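Missing here is one protein chain; the remaining ones are kept as they sit in the complex.
By written order: A and B. Residues from 1 in each chain.
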Amino acid sequence: MSTDRIIQFELARLNVHLPERQITLKEALSSPAPHVVARDGSKHKFERGELEFLKEIVPPSDWDSLRLPILIVINPKLGRGAAEIAGRPEVEVVSSVLKKEARGDEMVIYRPEVAVLRAKLPTTTQYLFMVG
Amino acid sequence: MSFKIAVVADGETVTGFALAGVLETHVHVNKEETLAKLDELFASKEVGVVIITHRVAEALGSEFRRRVRVKKLLPAVLRIPDKTGWVPRVDELQEIIRRTVGAEITVKEGG
Partner (left out) sequence: MAKAVGITPTRMELLRLRQRVALAQKGHDLLREKMDALVIEFFGIVRRIRDARVKAMRRLEAAYHALSLCFALQGTIETHQAAREARKELVVDISTRHVMGILVPVFDVRPIERHALARGYSLYATSSALDEASREFEKVLGGLLKLAELEEGARVIALELEKTKRRVNALKYVILPGLKAMVKFISMRLDEMERENFSRLKRIKAMLEARE
């Protein structure tokens, strides 16, 4: 039975880094120390350089609707190595970083693309694991 | 949170970093004293990073590696060459890569 408990524990731990609440790009840009608070109470800081980069590629009308960190949703149902991005402004950011055509509120990206995205935006993106 | 920087090295290297205003310095003379100092630095809640020369780290051997393995997240440990530029043949990071990912990847490069 204890193996079940280890699995439960590991699954519960997968998402402790996620913020209690996301903040908008606008909020982040106007904060002297832009950060979110994770579920376990720890701080997660956004790097100024990334915010400046986002400011360049996101139209000002979307600064209020782009929510940070952008979530890279890992869902095993999509198959190994696939991830989802949800939300129109978020999809636009990701498609611009990856130079990959995308429309609408959702897009699916694959492992090499996740790597590019993570390299470009290490603090302003985060993984979310769909435990279901 | 603000943390102190510590440098553990030969006298000359320590002098250079002291000129820059580093708060904690230790000149390596013998193993016992340096290990005792490292225990103190690793236990301290005020020290954020310990910079140590490869040569001193090598002189301390497994005693040093064991302490690095069991230490908390902070202080971070950074090994640097001294003025002779000496670095060990086996790069620590490359070892980690081989162990964890099973791939040979070059990290050195002019280092």
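The rule is simple: contacts are C-beta pairs under 8 Å (C-beta built on N, C-alpha and C of every residue); 3 or more make two chains touch, one makes a residue touch a chain.
These numbers were taken from a predicted model, which means no experiment stands behind them.
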item	value
Option from B:Val29, B:Ala43 or B:Leu93 whose C-beta touches the chain left out	B:Leu93
Touching residues (missing chain, whole complex) on chain A	3-4, 6-8, 10-11, 13-17, 38, 42-45, 74, 76, 80-81, 111, 114-115, 118-119, 122-123, 126-127, 129, 131-132
Absent chain, residues of chain B that touch it	1-5, 11-23, 48-49, 51, 73-74, 76-78, 80-83, 85, 93, 96-97, 99-101, 105, 107, 109-111
